[in-house]
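Below is the structure I would like to discuss, written out as structure tokens.
Note that one protein chain is taken out, while the other chains of the complex remain in position.
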Amino acid sequence: MPGRPFLQIPGPTLVPEMVMRAISQPLIDHRGPKFAALLREVLKGLRDVFQTKEGQIVLYPGSGTGAWEASIVNTLSPGDRVLGCVNGHFSALFCQTARAFGIEVDVIEAPYGVGIAADQVEERLHGDKGHKIKAVIVVHNETSTGVTSNVAAIRHGMDRIGHPALFVVDTVSSLGSIDFRFDEWKVDVALTGPQKGLMLPPGMAILAISEKALLASRAARCPRSFWDWTPVLERNSRGEFPYTPATALIFGLKESLSMLAEEGLAQVFWRHARLAEACRRAVRGMGLKLLPKNEQEYSNTVTAVCMSDGFDSDAFVAHAQKTLDLSLGIGLGKVKGKVFRIGHLGSLNELELLGSLAAVEMALKSFGIAVPMGAGLAAAESYLMEAPTHVAGA
Amino acid sequence: MPGRPFLQIPGPTLVPEMVMRAISQPLIDHRGPKFAALLREVLKGLRDVFQTKEGQIVLYPGSGTGAWEASIVNTLSPGDRVLGCVNGHFSALFCQTARAFGIEVDVIEAPYGVGIAADQVEERLHGDKGHKIKAVIVVHNETSTGVTSNVAAIRHGMDRIGHPALFVVDTVSSLGSIDFRFDEWKVDVALTGPQKGLMLPPGMAILAISEKALLASRAARCPRSFWDWTPVLERNSRGEFPYTPATALIFGLKESLSMLAEEGLAQVFWRHARLAEACRRAVRGMGLKLLPKNEQEYSNTVTAVCMSDGFDSDAFVAHAQKTLDLSLGIGLGKVKGKVFRIGHLGSLNELELLGSLAAVEMALKSFGIAVPMGAGLAAAESYLMEAPTHVAGA
Amino acid sequence: MPGRPFLQIPGPTLVPEMVMRAISQPLIDHRGPKFAALLREVLKGLRDVFQTKEGQIVLYPGSGTGAWEASIVNTLSPGDRVLGCVNGHFSALFCQTARAFGIEVDVIEAPYGVGIAADQVEERLHGDKGHKIKAVIVVHNETSTGVTSNVAAIRHGMDRIGHPALFVVDTVSSLGSIDFRFDEWKVDVALTGPQKGLMLPPGMAILAISEKALLASRAARCPRSFWDWTPVLERNSRGEFPYTPATALIFGLKESLSMLAEEGLAQVFWRHARLAEACRRAVRGMGLKLLPKNEQEYSNTVTAVCMSDGFDSDAFVAHAQKTLDLSLGIGLGKVKGKVFRIGHLGSLNELELLGSLAAVEMALKSFGIAVPMGAGLAAAESYLMEAPTHVAGA
Partner (left out) sequence: MPGRPFLQIPGPTLVPEMVMRAISQPLIDHRGPKFAALLREVLKGLRDVFQTKEGQIVLYPGSGTGAWEASIVNTLSPGDRVLGCVNGHFSALFCQTARAFGIEVDVIEAPYGVGIAADQVEERLHGDKGHKIKAVIVVHNETSTGVTSNVAAIRHGMDRIGHPALFVVDTVSSLGSIDFRFDEWKVDVALTGPQKGLMLPPGMAILAISEKALLASRAARCPRSFWDWTPVLERNSRGEFPYTPATALIFGLKESLSMLAEEGLAQVFWRHARLAEACRRAVRGMGLKLLPKNEQEYSNTVTAVCMSDGFDSDAFVAHAQKTLDLSLGIGLGKVKGKVFRIGHLGSLNELELLGSLAAVEMALKSFGIAVPMGAGLAAAESYLMEAPTHVAGA
């Protein structure tokens, strides 16, 4: 296909060419001095993106699902009880991972399209007088529904009642795109992957862990070897790894962290917010509805769009791919066939988004849905012209 | 700047990543057997793109302006007279190059925005009873005005009166994008660069030459050394060059020629025609006027747009660059400040074009020109949905 | 540092530029049709390299240590007993991984520098009348000692006494470099990483599994989620993954598999054997001793060299790195400080090896060890001139 591909799935995102060029460097000895210096720099940069001074970073070759497992097996023991907050496909799978290791999961469930209610979490913890609940598990941004839960509010609730549970947050599709504050929100384990806001190819599991999580890991009795963070932390402190690290990705990570730092986190968040709002206005301009119910929970990295009645969203996604080489996200879990998703995260600019939205208009029309040509674009363009491109100070 | 750049100047165009990766290969000995095989393949592929069986290809490290010089010094002698067809900035410069070597240029001039009239050429040649005119020089696609002259018609005129002048055609912004037929139109020298339809970085001068041009070069007495095609042809026949060739670009050329072959020339031309028409409809939808006067001369690689009264096109181009990182072409020569140009050639697809057109709408509006948001896009999208994406058989 | 780096550690190896360019392609949707086709091709190519028609391939983002874990948790249950063959650092760690999941490991231990004796394995299994031993675990090529154990002989021993234990083989530093035959040797789980003979950057765990291993996994009760191969196999059959795969590495894998296929496995093994023998002769020419005791167990991917008395091999490795930018492998486990290792695997040719060996001579001399300049090189060159470059038929 001529021209450049448009990959508007909610991750992996297209890797910026500067990052790809960094990845292409000749490999170096992962036991040598150059690697040690590289590792130090990357760990420092990740702490900045997690907004943590105290937290420690753990890197594995792996994936976001591997990061789920790492967060479980390092902090919990078989038979432990956790509070699992489920409001979509990925939060459900996260809880499933916990169960695979013998953890009992008390579930708080919110419908697809709605965030986790902080007061509900507070209430459940309030009822747990014996502090049997060892951890609260929540997904910051549900990639399957385009909903961002209020992690700060959940933290406040936990604080209010003084519950000692560990706070474990999946930031796979939020870190580096949506404001996430490890220290301020007193998160104990935050986990992510490289292929979203960090703008890398997939292939890593990334954790930030608190002192409290570290303490918990000493008592945790889930069997673990590969995911055991103790030797990683110990060897990392000497600039090494207990296994062969994904050197090429770490080269790329250094570059992508430096791009985020140069743009500035506040500006990165604002850019995502602005593009996301433009996308939502375009979708409404096309006459379609969003899956998320509450404006304050709209995700700034992915927009889940309800398919018109009588049309299958999976078929639509295949149609857009086939006719316009545009990759969109399908509906997952309970909204399979009913929702398609537009990813707008990572290294993305206005022109790329507008080209994608124009293609969505065209693909909908040719799929048989009555969409007024240009209406979505007009809405997006108008918003983009009003909304400043930069946050104050950036 | 986050995201990918949009380079909608009428060349250089963005290099497809497969071509860029071919360019990045380790250099090889330009006197070795691998190079000889590469050269043979590339010369064959270029003949296909020029649509010639009989013509020979000459490659130089250089540029399109170097190709002008090569076409002059190899075929003409100081004091020779040529008929120079001028309808824009680049055709004027081409004639200027001839004059630098002592060639007398009889000029046929057409206004900016109009193609060269074949009957005018015929008439002038008809008046040249003594066959003093040694060559007719014409630019197939005037990049400065977005006008494609009817080269076939000019050839027919020359044939009608049986004038023996060489037919020298600049195909810099047409080859590989707009139908050009070296053999059928009995062109003697066609010249181009790599950075337009051939989808490479700039850095080469490329010629296709007829048997008649070869004969002419034996008598031609312009001083020449670097541009002398005789040693190039002689060494090329042995798979070599008389100088160090631009090996990396030749690696890339092999890849881009194979991409063109795979898409098929007919489909490549149709893709350009379709995107060009979408662009023109968008421009009109925005309420702006095209510089070209005659529909049948509209260029399929570049659209020259008349700036609204009271606005400077150079300032607008700078504004689009600054606010949206969109690169457009400025007005050149007589239309400096009055025209901006949208390039739509090379490896380009619908989404890239639509993103660019949306940005043009936004940039015009924020520059102070009353443009209805989305109107241009609606026109482009509607056309793209009607017009088939592929030619029959492709 | 000017010039190209020499990375003569026993993996990761330098990635061929064609593979690196494949890796650099724009990411594609891992749920789309292009990915499905890519996956099918890669799984087929891996089966060829494992020399299996019946085995199934399982790919994870991860590392060789992750592959150990996958081989354990999918086939065994806590309390199971296995026979662990330990003859170096990595085989010891593999057994350690098993123990982390509650597996009891009966150990057969061979000294560093010696391979696993097939008759010892046979004897131990013979003693296990009740078939309590569920698996035999062996490392094909001990990267820490440069010793290749005779896997075929171990299989024959198992067959002779008809013991039903699973046969689990680590091929991390042998696959794609040293002859390994999954089907012929009736291996049940073979595991590897991408960064050695497969010539990729690190970041994956790769398994080949037999029907018998698949059956075992249904009964196995080790807790597992990320490493569970059941959903991988199930989704792979539809061209998908249950998690985000390491797409970029899979792009590269396609290329490296096609390079191996083009060279031909037999020729790849011979090239490694020839370069390895040249290396060993050079080492002896320098007056140094090999760690491996038995000629028929010499590894063709890594040569472990005994450091001269009174010198620390770690310091020597650091010295070679610092003075000549040559990366060598340090001594691991019981031979830490006593052995350095020269890796000669992956995409390597004679000139690279000879340059490295010359540097080893120089580094030894400047480190204070009396080495006759050129003596090692003479031995290597002489051998390389005698030994044919290609196997018959290649």
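Going in written order, the chains are labelled A, B and C, and every chain counts its residues from 1.
Everything below uses one rule, namely that a residue touches a chain if its C-beta (ideal position, glycine included) is under 8 Å from a C-beta of that chain, and two chains touch if they have at least 3 such contacts.
Keep in mind that this is a model prediction, so the values were computed, not measured.
For the chain that is not shown, the touched chains among those present are A, B, C, taking the whole complex. The hidden chain makes contact, of the residues C:A153, C:L265 or C:M362, with C:M362. Contact with the omitted chain, checked across B:L7, B:M259 or B:V371, is made by B:L7.
Of the candidate positions B:D29, B:E295, B:D309 or B:E386, contact with the hidden chain is made by B:D29. When the missing chain is restored to the complex, the residue among C:L43, C:L324 or C:I369 that touches it is C:L324. Of the residues in chain B, those that touch the hidden partner chain are 4-5, 7, 9, 11-15, 20-21, 23-24, 26-33, 60-66, 68-69, 78, 96-97, 100-102, 193, 195, 201-204, 222-228, 242-249, 321, 327, 330. Against the chain not displayed here, chain A makes contact via residues 17, 21, 24-26.
Within the entire complex, the positions of chain C that touch the omitted partner chain are 1-4, 6, 14, 16-17, 259, 263, 271, 323-326, 347-356, 358-359, 361-362, 365-366, 372-382, 384-385, 389.
What we mean here is this: only the chains that are shown with their structure count from here on.
Among the remaining chains, C is positioned farthest from chain B, on the basis of C-alpha centroids. Nearest to the common centre of all protein CA atoms is the CA centroid of chain A.
Averaged C-alpha coordinates give centres for chain A and chain B that are 46 Å from one another. Mean C-alpha position of chain A lies 35 Å from that of chain C. Contact with two or more other chains is made by residues 17 of chain B.
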